[in-house]
Structures are given as C-alpha cells and as structure tokens.
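Taking it in order: structure first as structure tokens, then the write-up.
This view holds just a subset of the chains, kept in their places.
Chains here go by letter, A, B and C, matching the order in which they are written, and residues are numbered from 1 within each.
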Amino acid sequence: MHVILDLCVVPLGVGVSVSQYVVACHKELEKTGLKSKLHAYGTNIEGEWDEVMAAVKKCHEKIHTMGAPRITTTIKLGTRTDRDQTMDDKVQSVLGQLE
Amino acid sequence: MHVILDLCVVPLGVGVSVSQYVVACHKELEKTGLKSKLHAYGTNIEGEWDEVMAAVKKCHEKIHTMGAPRITTTIKLGTRTDRDQTMDDKVQSVLGQLE
Amino acid sequence: MHVILDLCVVPLGVGVSVSQYVVACHKELEKTGLKSKLHAYGTNIEGEWDEVMAAVKKCHEKIHTMGAPRITTTIKLGTRTDRDQTMDDKVQSVLGQLE
C-alpha cells in the first residue's frame, strides 16, 4: 500500500526554537531513501506504508534521544487503490489547471 | 514507546455519508484490544507505537476492501519520555483545573 | 455556515506541561456559549463559522497573553450543505451502528 504523507513533528519542553529537531528528523528521512520534500509547515513523504511509518517512528525516537521529553505530531496521509499517484502528480494536477 | 493518537479516517469516492466506514474502522480497533474512544471528529487510541500504527493500517486496508478507492486520514499523536500518561490522565488534568 | 471543529492548541516555549494553557483556552470557549467537548487530544466545538473562528482566535490571544511566545495549532473542521448535523449526531450515527 503506497502512501503520501505529510509530517509535522513538534518537540515540547525544549524552548521556542525547534528547527534543530526538524533538521534531525529530515536527516533520518534522508537515510531511508524515501522521497521527501520540506515545506513551511511540515514535510511530504511518499513510499510504501511500512517504510514511511518506520521513518516517522525513527524521527520520534531520534528527537527523544536528542533530549526532547515530549513530542506532538500531526500527520495527514492518503492511500488510493484506483490508480498510482505520486506527490509530483498531485501538485501537477493542480498547477496544470491553474495555467 | 507509548503513544496517544487521534485518528480521523475519511474515505473518498463513496458519497457524502461515511459513517459505515468509521464503524468498520472502529470494529477493527476493537479487535486489537487497544483502548480507544470515539469523539465527534475522530477516535483517540492509546498503546504501544507498533500496535497502534498496525491498527491504523488495518483501518485503511479494511476501508479499501469495503470499496473506497481513496482515503485521506488526519492523525495527531503524542509520545513522551518524562512520564507515563494515559488518555484519561490528559482529560483529567484539564477537567481537574476547571473545577 | 455551521461548522463542527476539532481544536488542538499547543503552546511552545513554556516547558513540557501545557495543561494550564488548555484550561485557559477551555474557559475562553465556555465564555462564548458555544457547545464544546474536551477529549484526550483536543476539543470539539460547534456553531456558526464566524463565532467558532472568533473563539479559536481568542484562545491564541489568551495563551500569548499568559506568556507563551509561540503556539502551533491543529484544526479539523467540517461544513455541509446537504443537511444539519451536530457533534452528537456524528457520534450517535457511529455508536448506533456499533450496537
């Protein structure tokens, strides 16, 4: 089952600046080889369900290891059985109609 | 790693009424034995990370099997290493201060 | 336009325990007279769009006033034009089919 997922990880108890934790999460994602793309309120990831979810777990584990005692995460994720669709397809299907 | 998760599964391409799919998802959750509680915009679930995530996957698989070609899901999830906390603890810590 | 909304407000930069801010937000909601119900990962609210959104803004303003320098909030919200539906209706339409 292929999934497109939007991940937003927020560490609590580490002060107001959290970018170093987002960076660490991003590096974990890069290690997995999954396709991912950062935006201003999260990161889009795509791949097989189990691999993507394992990557999300890795991010939580990493951020706790870095000293964050608490993490709250928001995820949006989509699966479909009618056809294959990538992150790029989704963006292009909108941009194509905007032109 | 213990997790408290809020799950909102939305099938697309099956018309405007989606409660039968939410019901099916809820039955999948009940089979797992995980503690869960329905609210008006999702379901709270708690347990070990892998078990909870496996339950979320089961919901997606079940709803696709029922004929929904597309699902978009929103999840909030929290982990913490500083102390144990249940769903009931979270609600009580707020309600206790409201009295 | 009637809306059912799920609100989860997370203050950053105030340490790991955030319940006092959730309590303050809940008190703001109570002042509005809007129907709301707390759960383990947020609060369900229903009412007219403008009133509900004004309540969300009040929560942000209140929590900043209490000293939180940063807030990240997750909202799910639903509107429908085919029929009236309350938060209780949504829960009952699922629970009724579970029995």
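The rule we apply is simple: a contact is a pair of C-beta atoms (placed from the backbone, for glycine too) under 8 Å apart; a residue touches a chain by one contact, two chains touch by 3 or more.
Fair warning: this is a prediction, and the values are worked out from it, not measured in the lab.
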{"item": "With 3 chains placed, the number the full structure-file assembly comprises", "value": "4"}
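Keep in mind that, in the parts below, only the chains that are shown with their structure count from here on.
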{"item": "Relative orientation of copies chain A and chain B, as a Cα rotation angle in degrees, nearest 5", "value": "180"}
{"item": "Two chains joined by the most C-beta pairs in contact, as defined above", "value": "B-C"}
{"item": "Between chain B and chain C, centroid-to-centroid distance (C-alpha), Å", "value": "18"}
{"item": "Centre-of-Cα separation between chain B and chain A, whole angstrom", "value": "19"}
{"item": "Separation of chain A from chain C, taking each centre as the mean of its C-alpha atoms, in whole Å", "value": "25"}
{"item": "In chain A, residues with contacts to at least two other chains", "value": "13, 69-70, 72, 74"}
{"item": "Chain A partner contacts - residues on chain B that touch it in the complex", "value": "1, 13, 49, 53, 57, 60-61, 64, 69-82"}
{"item": "Sites on chain B touched by chain C in the complex", "value": "4-6, 8, 16, 19-20, 22-23, 26-27, 37-42, 44, 46, 74, 76, 78, 80, 82, 87-88, 90-91, 93-95, 97-98"}
{"item": "In the complex, chain C residues that touch chain A", "value": "10, 12-13, 15-16, 18, 69-70, 72, 74"}
